[in-house]
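Missing here is one protein chain; the remaining ones are kept as they sit in the complex.
Showing chain A:
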Amino acid sequence: MLNKNFYLILIISAVFGISFWIGFNVNLLPVEASINAPIYDELFKILFIIGLIIFIGMTIAVVYSLFKFRKRKDQFGDGIALEGNLSLEIVWTIIPSIIVLIIGLYSYNIYDRMGGMKELNHSHEMMKSNTEKIWAGISQTSNNEVANKNLSVEVSAMQFAFLFNYPKGEFISGELHVPVDHKVSMKMESKDVIHAFWVPEFRIKQDIIPGQPTILNFTPTKVGKYPIICAELCGPYHGGMRASIIVEEESDYKDWFNKNTKTEVSL
């Protein structure tokens, strides 16, 4: 009996150990390039580890049962007539309930930290002169953000392109340029069908819905060029509906912005 318990503890420890090791050492996600990303990755890691523990544990239990309790040639008759065990069933109802509750509360906390629970219409300067209803999105904030550093961009999505309007510069770009470590507020509208704005490296996505403007806020943290991908089926060229977001140093961004700002041309 002592031996059995020893092996059981050993197996459980191994399952936990392997799961934690994989969870902390195997990175399945792309580079983190926004304030959201490390917060998201924290949740991913927890879900990954819990998932591994359950999956490895259940697989071992099934494979072990098939091996250990397989019917030998000389065996006849049935297994034990065990129809239930109330205390065991209560335990394996309560434990998953607690795990699910903890995961739910934790992910709520993560979502709140990502700005998901914040009122969207506050602090969005584009809304001050506009009474139209804005549908939900993520209103991300960070501790180090400065309100006047916000950059507002209007995004138009259409089959099969994204266009980025910079209201202050009065120009439209096919590429989204943003300065690093600045909060970017995007008001997004679709000209035709449903599209989605997704930057995997930022861990953000928001549908762009015709007739219903949506908002997405984010703060990029790493200089580089990242893909903007349409994630909602929008027609034959859906797979080709991509754009780029270029995160650059503030000075580079200003150069680009000034170069593109509308200037009067005298004839």
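Everything that follows uses one rule, which is that a contact is a pair of C-beta atoms (placed from the backbone, for glycine too) under 8 Å apart; a residue touches a chain by one contact, two chains touch by 3 or more; residues count from 1.
As a working rule, contacts and distances are computed from a predicted model.
Q: Would you kindly match the missing chain to its UniProt protein name, picking from "Binding-protein-dependent transport systems inner membrane component", "L-lactate dehydrogenase complex protein LldG", "Glutamyl-tRNA amidotransferase" or "Cytochrome c oxidase subunit 1"?
A: Options "Binding-protein-dependent transport systems inner membrane component", "L-lactate dehydrogenase complex protein LldG", "Glutamyl-tRNA amidotransferase" or "Cytochrome c oxidase subunit 1" considered; the missing chain's recorded name is "Cytochrome c oxidase subunit 1".
Q: Mind pulling the chain A residues that touch the left-out chain?
A: 28-30, 39-40, 43-44, 47, 50-51, 54-55, 58-59, 61-62, 65-66, 69-71, 75, 77-85, 88-89, 92-93, 96-97, 100, 103-104, 107-108, 110-111, 114, 116-117, 135-138, 192-194, 196, 198, 200, 203-207, 209-212, 214, 227, 229-240
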